[in-house]
Structures are given as C-alpha cells and as structure tokens.
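Below is one structure; the comments refer to it alone.
For this view, one protein chain was removed and the others were kept in their places.
Order as written gives the chain letters A, B and C; numbering starts at 1 within each chain.
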Amino acid sequence: MLGLYRFLKYSAILLWSAFVAGPFLWALTTSFKTSEGIVSGATYIPWLQYKPSLDGWGVLFRRGGQGIDIVDPYLASLTVTLSASAISLVLGTLAAYGLSRFSYKAGPIKNADITFFFISQRIMPPIVLSIPFFLMLQAFGLLDTKLGLIIVYVALLMPIAVWVMIDFFHNIPVELDETAMLDGCRPVETFFRVILPNCKPGLVVAGLFCLIFGWNDFFFAFMLTFTKTQLLPVAVVALNSSVTPWWSLSASALVSVAPLVILAFVVEKYLSRGNLAGAIK
Amino acid sequence: MKKLLLSTTISTLLFSLPVAALAQDYSKYGIDEDVPGKCSFAATDAKDYSGRTLNIITHAVPVMGEPTALHASQFEELTGAKVNVVHVPFGDLFQRIMIPFQAKQNAYDVLFYGSLWVGDFSPYLEPVPAEYQNTASMKAVTANYKDVATWGKTMVQFPVDGDRHYLKYRTDIFDNPEMQKKFKAETGRDLSVPQTWEEYGEIATVFNGWDWDGDGEKNYGSAEVVKRDDLMFSAFISRVSAYAKHPDVKGGFFFDLETMEPLINTPGFVRGLEMFVKAQKYMPPGGNNFGLGDEIFSFGGGQTLFSYSWDDAYIQAMQKDSRIRNKVAAAPLPGSNEVWNRKTGKWDKFATPNRAPYITWGWTSAVSKMSENKDMAFDYLCFFSNEANTLHDLQIGRFGVNPYRTTHFDPTFWTDKLGWNTKTASTYVKTLSGMDDSKNRVFDLRVPGVGQFMSSMAAGVSEALAGQKTPQEALDGVAEEWRQIVNRIGKERVKKAYATVVALEDNLR
Amino acid sequence: MLVSRQKLIFLLPGLLVLVAIIIFPLLFTIRVSFSSWDVMYPGLDWIGGKNYSRLFSDSRFWESLQRLAGIAVGTVVIEYLLGFGLALLVWKEVRYKRFFRVLFLVPMMTTPVIMSVIWRTIFHESLGPLNNILGFLGLGQVPWLSTAGMAVVSVMMVEIWQWTPFMFLLLLAGLLSLPKEPFQAAAIDGAGPFRTFFMVTFPLMAPISIGTLIIRLIEASKIMETVYVLTSGGPGTATETSSYYIYIRGLRDFQIGYAASLSVTYLVLMILALTILAKFLVRAFISKDKA
Partner (left out) sequence: MSLIIDNVSKSVDGEIHLQDIHLTMQKGSFNTLLGPTLSGKTSLLRLLAGLDKPTSGRIMMGGQDLSSIPVWKRNVSMVYQQFINYPHLDIYENIAFPLRRAGLAKAEIDRKVRATAETLRIDELLRRSPGELSGGQQQRTALARSLVKGADLLLLDEPLINLDYKLREEFHDEFTNIFADNRDTIIIYSSTDPLESLLLGGDILVLDEGRQLQHGPTHDVYRNPRMEAVARVFNDPQMNMINGRVENGRIVLGQGLTLPRSTHMTDLREGKYRFGLRANALGLSRASADDVELEARVELGEINGSETFVHIHHNEVSWVVQEDGVHTHSLGQVIRVYFNPEYLFAFDEKGMLAAAPKYVPGSGTAEE
C-alpha cells in the first residue's frame, strides 16, 4: 500500500517534471538544427537524427544581416527591469506598510479602496494602455528611451510589490512595531530599524515577482520603443518572421529565460520557506 | 597658388587611391561584382555620412528583415553612418508605423512594409526624387512593380521586391509514368498540370494521405496559407480571382466602383470560398492552421504535391541540401471554366479557363516625410536595391527578395548561378514574366483602412473554414461589415482611392 | 496612534507615483472612446455614444467575453487543482525536494511571448514533437491548433504550463506556514489522509486559496500573448478572447476610438465580475470551512 503510494507520488512528480522541462529540452535540441533538420519532421538526438549546427546560436551574437545581436537588448532589459523593480519595490513596500499598519481616510475612500486601486492596475490589459502611454511618453520626449520604459514598468510592477508586501506585513505582529515605538522609534524609524531588517523573505519574493513580470513584458517594450532602445523580448520576437527560424528562435528563448531561472535556484530557500514571517512568530 | 595645388594633389591621392584599391575588394560583402550605377558600392563608398543616424523599421528576420540589416551594416561601413534597425512581426508592422505617423513622431526614416498599405501611408510618405527614378536599375523594374509603387501619379514607394502568387508542383510525380498510370486509373484523366481549381482539387485528392515519394512518411495534396492572420487573405484572393474576375467586366473586383457596394458575397467569391473549404480535405495534418512558414516547410520539405503563394516555398525546395531540389516546377495559378458575370448576373462559360493573376502585395519600402535624413534614406534604399545587391539577395531564399526587374527573367541566371535544372528555372521565369503580360489582373484593395477590410474578410473566411458558418453566410457578414467600414471611413475617400486600383486592373494606364 | 502626518510618508510616494502614471492613460482612454479616431482621422472629435451603441450590437465582442470567461475560469481552476496537488506532493519529505520545488517554478520565469513560439513548434502537427510522440505511442494525430476545440485546449495547455507554477508557489508557501497543532489533533483522532485533507488542510488553506485564485483570475483575464502567437484568435474565432479582440480592433484595424470604448466597457465589466467573484469565492470557501 505504502509502496504503491510512493510509486504514484514519484510518478506524478516525474510526469509533471517532464511536462515542465519538455519545451526547454525541445528548444535545446531544436537550437542546433538547420532548416533541413526541421522539415524532415520531429527529431531529437543530434548526429543520430540530424546534423547539428551552431547557426542558431551564432545568429544571436552577430550584428547585421546574419544576426540580431541580443547583447545590447540584454543589457537594456537588465537596466530597465532592475531599475523599475527596485523603484516599485521601494515605493510598493512603503505603501504596503502604510496600508497594513495605519488607517487612511479621504472622504469615502478607505484603506480597502486604496489597496484595491493598487491591485486593480493589474486588471488592465496592456493593449488598453499602449496608445495613451505612447502619447504620454511622447509629450515628455521619453519614447524610445529606457527611462520611459522604467516609468511605465513602475506602474506595472508596483501593484505586485504592494500585493505581496501587504500580505507579508499582515503576518508580522503589529506588536513588534508598537514595541519599537515604545522603545523610542518614530513610525519611520520603526519601519527602517525594525520592520525592514525582518522583511528579507518578503522582499525577495516581491522582488522576484517584479523581475518576472518586468523581464517578461513584451507589449510595452514593443509599443513604446522604436530603434534605439530594444528590450530582449522585442529582439527575440524579431525572429518571429513569416518563415520562423526555429533554430535561432529556440536558442534565443533559452538565452532569454536563463537569468531568471538561475535566480530562482539562487533564492530557492526564500521561495519555499512557507510563512514568510516565520522568523517572527 | 602652390598651396592650392598641393591640396588638390592630396585630395586626389586621398579619394582616387582608396576607390581604386577598394574597387576589387567589394566581394568581401558577398557580391560577385559591383555593378556600376548611381548607388553602386563604389558610389556609396564615396559618400560620407559619419556622425549621422538612420532609423529603419522592417520585418522580422529573415524575410526582408535579414537583407535590411545586412545592407544596413554594409551601408554603415561604407558611409560611416550609424544605422539602427528594428524588426517587427508582420501582424504589428502596420500599427508600429502608423501610430508614430498619426502622433507626428519622427520615429523612422526608412520603412519596409507590405505594399497594400500605400492607401493609408501615402500622406506620410516622401515621393521618390526624380534622380532616383531615372537610374538604370529603376528603369528596369517591370511595369507591375512600378504600378505597385505608385499612388495616383506619384511614385511614393521604392521598389525592392517583386511578389506574386503562383502554383508550385512536384515534377517527380507529374513526370513519373507510374503515377500518371495510377492517376488515370483512378480518375480516367491524364495527369497534367491543373488548369482549373477543380482539376487542382481532383489531383490533390488522389495524391493525399499516402506515401508517394517512398520516404516512409505520408504525403498530402496541398499546402496553403490558411491561418487566420494577415497573410491568409491573399491565399483566399488567389483562390477566388478566377471565379470572380471577369475579363470583360470592368469597374471593380472587391467593390462596384460606381456604387461602392461590396462584391465580396457575390457567387464568384462564394464559389471560391466553397472550394477553399473543401480543400481542407487534402491538406496535411494541421494544414488548416498553416501560416506562411508552415506552408514553406511543408511544400519545401517535400510533404505536399502542390502549393501556391509567394516564391518562398519554391526557394526552400531548391535549397542546396533539399531532398526535392530540382523536383519542382512553377505554373500560373489555376483558372476556371465558369466566371461570374455581375453585370448579367450569370455564370459565363469559358472554353479556355479564365485566369486572373493576383498581383499580390509584396515588400516595398519608403522614406518618411518627417525624416530629417531623406538624402541618406533614399541613398540607403537605392544602395539596398542596387543590382549587385539584388542579384545577391535573389539567391538567398529566406531573404524573400524575388525578381522584379526585367533583367531577372533570364533562366541562365538561375541555372548557372544556382544550379537549377532547366525545367525548374524556365517554368519559374516564364510564370513570373507571364503575369506581367496579363490583361486580367487583380490588385490588392489599396484603399485607406485596407487592414480593416482584410481583417474582416479573413475573420469571415476563417469562420467558414472552421464550419462555424456556411460560405454564403460568412461572406454576407463580411459584406455587411465592409459597408460599415466604407461608411465610417467615408465613401468618397474609399472610392477615390479604389479608382486608382480599378484603373490598374482595367488597364487604363 | 498619533501618527497622522507620519503615516502619509509611507503611502503617498507610491500612491502619487502610480496615480501620476496611470491617470492620464485612464482618462485619455475614456475620452477617446467618445471619438471616431481611426486610421483616417487621428484626433479627438466628439461623436457621443456612437461607439458604445455599436459595441452593444457587436456580437463578436460579447462572444469574446464569454470565451474569455470560459478559458480564464477553466485554466485557473485547473491550475489551482494542479498547483495544489503539486504543492502537496513536495510539501513533505520527498527526495531532491528542493530541486523539484524550483524546477516546478521554472515555467513562470519564462517570457510568455517567446515560449509561445516554442510551443507553436511543439504543436506543429506534422513537424512538431507532440504528434510525433503520440504517433510513436500509437495514439494517432491530434489537430492541435487547427480545430476549434483543440485550439482552445492548446491555448489552455500553454497557459497552464506557464502559470501553474504561480499557484504552486503560493500554495506551497501557504502549506509550509500552516500550524502543526491541527494536524497532530487530526492524527490523534485517527483521521486518514483524505479526511485530514478535507477537514484540516483545505479549510486552513481557504484564505490563501481565495487570494491566489483572484490574483490569477486577474492575470488570466489578460490572456493575450498565447493567442497572439499560437492561433491569432482562430480557427474561425474559436480562441478570440476579449483583449485579443480589442487588439485586433485597435491595432490591426486601427479603430482607436472604437477599441477605446471596448476597453472601457471591458474594464467596467471586469471590475464588476471580479468583485462579485471575490465575494462568491469567500462565501464558497467559508461555508466549506464550517461544514
């Protein structure tokens, strides 16, 4: 009975692992193919089933006709995503702390409404905002700049930071804040001296979410830039031609997902720690 | 006096020596030899644009995107300019160009796009200066593609490509006595290149769903572009033009130019759509969601007997390492023995099948009116399309650059340079040049809002293909939407623009 | 607390920045929805409610909403069940637990628009690996993207692949934070694994379940890239969801005014629907909690 249970359990885990990893493995093998390796039907093992080639990978690091050179877009993506995530994290964490600890009131608007306002920003599909954002950035001369994208991404990512951090702060007993204040800290000092140093797990998760949604945004990066600033997804989608070069597309997909996947393994201990405020309770 | 003489000597040394030295060196750019002309490598090399930047929007890599970037980096090296290129998937190319236009944002100097959008873009395009129109290479562009580049009487687009739909088929099957025998046995007819869409269907059905090339994989009848995106409408027009474009009926194919009533739900179109729906039976698995790329890989990879669309699948089939190299040939699109005559309201019978070549939209280029680098922009386009570059680009299938100058219709170019066999090369050249001679041509609906018309049509056709509606219902719906679009945009505006298209179709020029 | 001025230091920077960034696009969209801005006439004329009256008889829009509701709720429910199941699998002692936990998260880290292109090659009916493997197993060929029903399934499958990790992560975090006492009590009562799950685990997970479901529903309702890359809304209109339809009207057809009216209507409906859904979820989970 127990053996059967274990068998089923590990089967399920392996099955899902295969589902998760499948596309990456397929992309990996496809990235070494040429068009002949594609048109002859699905093949998996290099040398045995098809003649491997490095063409797909070469395309990514060459400029001019033969390649799309993803080095610049890579750096641009890093700059924009990291800056926007950092700003969102700072502003979002402060706002979340305020919303979780104090009550605000402006006419009929209360904490719950303000929280909803933050979260509701996520309801809007990018398509709704793309043209207004275009005109707004144009008015400030920020089209096709990293700064323009950072501004837009802050609006996109701050709700995520607020959402994660509110949840996190709700799990920190308010008595900790009160003790700090009784010990002589003003609210701002309380936050920086006592609360913030204990927020690492929450900040890691919120930061990771910001990075994920920032790094992976395609639509705004696409709509609000022309030629000078290109982010990674836009550079990769440049390969989505009417005749898709499966090989270089696969290579670029692998290259573009790599940083976050590595990051996930690095911050693993925070991700599965459970109650993010576990250290305090 | 002495000083002047000295500087002249120096400048002579500076300019003449390098040019002479580099003249032999341009082969490093992959071309066979520089072809002298206004925008030859040598002439471009002599220009100095250092310190200036050129911004280009083009299609995704590789189709058109790759040559754009290739010649951009060459242009950088030769002139010292900085060239930025952005690649955009086809579906978003229109809006990415249109939004900055409408917002009066000077985003791009040079644009590569589908020629059918000229109706929308024309107010924002810089006419091609006369000096570029008078070059030898421009004069060699065939009449069709000069027409395509022209809006009203002005040339606003810079021809860089020739595009048309035509039929591709497998000679190894058609010339195979066993296959001919088998076909005769099944249908009682001789196996020959289809002259009508009915024949096309009959042949495709016989050669569908079994392994006729002996590679262990099943083969199928026809690979077509059916996925509901921005390319499928072209396949649909190719399939209906023979039924709906009557050689003797003038005054509009998509609309009645007099009244601007849509003709899209008339029997000719409905018949074509019915045939399209039936065609799904002889497509490969997933064939009714094939995009252009899938069609190219399918026919080009040897999976199907037939295909029709742009040149790409043909070129794919002719790749050096292709299994079906030199086993393909080209032919004009099939025709029809019956053509709807909207004047009489009857089907007219034709002993010789009626053919109506569809001069499909293709890649074109232009310079934005807002550009502050128009001189450099036109120089780039002129350099892009200089004969040395074009001859180079024609040889690389994935570039999507196809013959558009009279000089390209020489079979020996294809046999000698690319090693094509005679039949493959001669049918190709003959089919292409033949379309230029036709007097019963169909052009794209080059009017403002063409995107709306085509997207509405594609949605309707797609509903019929998916079985959500009958062909008649689907096209009735499209017609109704077209009426609304015409009203929204303004009947007179659409009519005025459509008149220029009808003038081409009715050979009034 | 005597913090009335100090407390503003926390909220205001974020709130003001967000309002500053978002207020113009929002008001602008509302204004554009009363204009006829399209490919011919860029600009803000006033045509009253014409766009809105057109919208009411636009069956393609209403159908896209229904379709969206089906696809979004369907994927989110499946993601929830799978995510919960996976979280339970690696919650307790499992070999290489930490490796699997991160592996299960990986799809979430990837760029949807890029992975959808990879998925399109996987779904390719004659050149892709999926049908190849099915054929090898003798299970026949599936028309992944070319029939209406399967196209919906394919789109959902990619969404599930991408976003189940999100559910998994939040639910696993929830499981790991559960107090131990109720489980000990259940063990003392001799409750089996199923009873323990339904009487203890599930009720304790109710709050986090509600939060996770709502956040995912918000994100899932924006489903766009998958459709954009995989099917372009087809075959027919089988996978045309609301945001994709707005995209077609706005950016493909370039009817900016009309698309804005669609957007405004969509936003109002979404906020209403999510509010009601949130209430419903709270009630559903709490009543189960009591039972």
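FYI, contacts are C-beta pairs under 8 Å (C-beta built on N, C-alpha and C of every residue); 3 or more make two chains touch, one makes a residue touch a chain.
Keep in mind that this is a model prediction, so the values were computed, not measured.
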item: Touch with the omitted chain, as defined above, among A:28, A:147 or A:194; value: A:194
item: Hidden partner interface residues of subunit A, rising order; value: 173, 175-176, 178-186, 189, 194, 197-198, 279-280
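Everything that follows uses one rule, which is that only the chains that are shown with their structure count from here on.
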item: Touch-based graph of the chains, sorted into line, ring, star, complete or other; value: complete
item: Chain pair with the most C-beta contacts; value: A-C
item: Approximate Å spacing (C-alpha centroids) for the pair subunit A, subunit C; value: 16
item: Centre-to-centre distance between subunit C and subunit B (centres being mean Cα positions), rounded to whole Å; value: 39
item: Per-residue overlap in subunit A, given as positions that touch at least 2 other chains; value: 38-39, 41, 131, 135, 237, 240, 244
item: Overlap residues in subunit C, where contacts from two or more other chains coincide; value: 126-127, 131, 251
item: In the complex with subunit B, residue positions of subunit C that touch it; value: 36, 38-40, 42, 60, 123-127, 131, 141, 143-148, 151, 228, 231-238, 248, 251-255
item: Subunit A to subunit C touching residues, read off their complex; value: 9-10, 12-13, 16-17, 19-24, 26-27, 30, 38-39, 41-42, 44, 91-92, 94-95, 97-99, 101-102, 104, 114, 117-133, 135-136, 151-152, 154-155, 158-159, 162-163, 167, 171, 181, 186-188, 191, 205, 212, 215-216, 218-219, 232-233, 236-237, 240, 244, 246, 249-250, 252-253, 256-257, 260-261, 263-265, 268, 271-276, 278
item: Of subunit B, residues touching subunit A in the complex; value: 55-57, 59-63, 65-74, 84-90, 92, 96, 99-100, 103, 105, 107-108, 217, 231, 291-293, 296-297, 300-303, 312, 316, 319, 321-323, 398, 400
